[in-house]
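Excluded from the complex is one protein chain; the other protein chains are retained at their positions.
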Amino acid sequence: MNAIRPRSRRARLRGSLTILAFILPALALFCMLVLTPIIVGFYTSLFKWNGLGGLPRDFVGLDNYTRLFADPVFYGDLWHTVVLVVLSLVIQLPLALGIALLLNQRLRGRAFYRVVFFAPYVLSEAITAVLFMLILSPSVGLANQILGIVGLDGLEWFADQSTVLLSLFLVITWKYFGLHMILYLTGRQAIPREIIEAAQIDGGNAWQVFRRVTLPLLGPTIRISIFLSVIGTIQLFDLVWIITEGGPSHASETLAVTMYQFGFKRFQVGYASAISVVMFLLSLVFALGYQRYVMRRDLEGATTVLREQR
Amino acid sequence: MSGARHARPKAIIRFRGALLQVIALTLASFVIVPLVYGVLGGFKDTSQLSTNAFGLPDPWVPENYTDILASDTFWRQLWNSTFIALATTILVVAASALAAFVLARFSFRGRELLFTLFATGLMFPFAVAILPLFVLLRMFGLLDNPLGVILPQVAFGLPMTIIILRGFFRSIPIEIEEAAIIDGCSPFGFFWRILLPMARPALATVSVLAIVSSWNNFMLPLVVFNDPNLWTLPLGVQQFQGQYSSETAKVLAYVVLAMIPALGFYAVAERQLISGLTAGAIKG
């Protein structure tokens, strides 16, 4: 977005100071409490270190990284992440969008539904895990009981290497779709009612209005939602750790789980830091690429869309 | 212009309404069933959970819930959690709104770099950041101090909040800003008097997300607080967990109770969300 009018040198300086003043609180806190630990993490990834006894001393350069890239578990992690990202984009996000649009309709009990659908997100990871470990338990679980009623064989869910990742995805969707739902709801609210009504008057049915007007206007929101979803999936830890610890036999392991194993159970903090750095770089590469190619339109001027509609 | 829709037979409208209800109820049931199980589970004793996992409690054990409500540690932890969550939310939304404003509506060199810098806060696992963070907090004497939890939570909440707010601040049409400037409004004036009120749904959203994230945060309060009087609700769950076994039923009761305030916050903030329905982006 360009400045509104040409500025004199003094005005530009004042402008810079203004910008600085606005940014400073966030930037200061962020650099001190977030950047510093990250930089320390980068530093320790170059050492062999068990975390105890002061700063690391055993410099090993990039050995931790070569070790990581030679480990088949790492590639398994990457694959699982890809699978989960694709599943999220194809299933979880459209589901959240659908529910958000549903809740935007004139529906009796809408307020009740909104609270209900957001409740899973409010629940802590630990207890979500406990609930679903019980529901999807092969022996006493509700899921298998229901399957039994309709005459199907029970599944092994988390206990079998071939079904564990999908079972995890089920829980992840249940827990996190509320976040995206709330984003889409807010995004939907920001679309002026007049535009929708104008489109309806122009003779579109519900689906056409959705495809031609609502969806494009929700574009920026959707793109943010995808961004958060992908990065969140790369970092996925809590639910996986509590439910499966990455098992059975690494079948559901993610990068963060591997990192935790090596950092906190095996006390190989240098190696764990290396894994964290790789997670970071993966997210960063995605973010940079995404910003450049996908969000570029959003960056140029959010009103571009509205403008073009005039 | 006054919102006249296609004339539709009443029956179709009613059918559509009923269909929506059915869809909503079906989806809601997938969400509700696990929750109901959690609530009911709190009325059983732990071994009942293994023998009678999904039926109604038999016998009902209301003590799990009533004992918790009667214990003053629960209320103290509730207060601690509330205080920390509110403080975190106010600070993070304030700082993020200020930053997101310039990141959204000003153009200056290094803007995208700065934005990406903030975004990197999402990309590093917290579990690894916690050790250097802990050392920092200790250096500043912030252990056993609510600020030791609030400030890091604010700092780590900045990325997501800024990302979301920036997106919404961008969507305010440029005409409004132009009009404000012509009227002689300063940047801060525009920010405070026009932008923020219009972005109320977005502010409500990020507030809810910040509150929920603070509410469930376990690791940070665990390492910062030695004094049990400062413990937040997630830490309080430990009293039901032992070295080899957990009293799962009591844990369920506890967590259900702990969840209620957070849901309450959401219900309140949510009304802000729908108020955007009538406001619209283009004001007269």
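Every chain is named by a letter (A and B) in the order it is written, and numbering of its residues begins at 1.
We take it that a contact is a pair of C-beta atoms (placed from the backbone, for glycine too) under 8 Å apart; a residue touches a chain by one contact, two chains touch by 3 or more.
Rule of thumb we're sticking to: contacts and distances are computed from a predicted model.
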(request) Choose one: "Extracellular solute-binding protein family 1", "4Fe-4S dicluster protein", "histidine kinase" or "Electron transfer flavoprotein small subunit". The correct choice is the protein name in UniProt for the chain not shown. (result) "Extracellular solute-binding protein family 1"
(request) Sort through A:81, A:268 or A:291 and give me the one touching the missing partner chain. (result) A:268
(request) Among A:157, A:176 or A:227, single out the residue that touches the unshown chain. (result) A:157
(request) Determine which one of B:24, B:114 or B:131 touches the chain that has been left out. (result) B:131
(message) Can you say which of A:32, A:78, A:95 or A:133 touches the chain missing from this structure?
(response) A:133
(message) Using the document's definition of touch, tell me which of B:87, B:158, B:195 or B:208 contacts the absent chain.
(response) B:87
(request) Since one chain isn't shown, list which residues of chain A touch it in the complete complex. (result) 50-54, 130, 133-134, 137-141, 156-161, 164, 244-245, 247-249, 261-262, 264-269
(message) In the complete complex, the non-displayed chain touches which residues of chain B?
(response) 46-47, 49-51, 53, 83, 86-87, 90-91, 94, 130-131, 134-135, 138, 141, 143-148, 150, 218-219, 222-223, 226-228, 230, 235, 238-239, 241-248
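We take it that only the chains that are shown with their structure count from here on.
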(message) With centres defined as the mean C-alpha position, give me the chain A-chain B separation in Å.
(response) 15
(request) Provide the residue numbers of chain B that touch chain A in the complex, in ascending order. (result) 3-6, 17, 20-21, 23-24, 27-28, 30-35, 37-38, 49-50, 53-54, 94-96, 98-99, 101-108, 112, 114, 116-125, 127-133, 136, 151-152, 154-156, 158-160, 162-164, 167-168, 170-174, 177-178, 181, 187-188, 191, 201-202, 204-205, 208-209, 212, 215-216, 218, 234, 237, 248, 251-252, 255, 258-259, 262-263, 266-267, 270, 273-274, 276-277, 280-282
(message) Taking the touch rule as given, give the residues of chain A at its contact with chain B in the complex, in rising order.
(response) 1-4, 15-16, 18-19, 22-23, 25-27, 29-30, 32-38, 40-41, 51, 99, 102-103, 105-109, 111, 113-128, 130-132, 134-135, 137, 140-142, 145, 174, 179, 182-183, 185-187, 189-194, 197, 200-201, 220-221, 224, 227-228, 231-232, 234-235, 237, 256, 259-260, 263-264, 269, 272-273, 276, 279-280, 283-284, 287-288, 291, 298-299, 301-303, 306
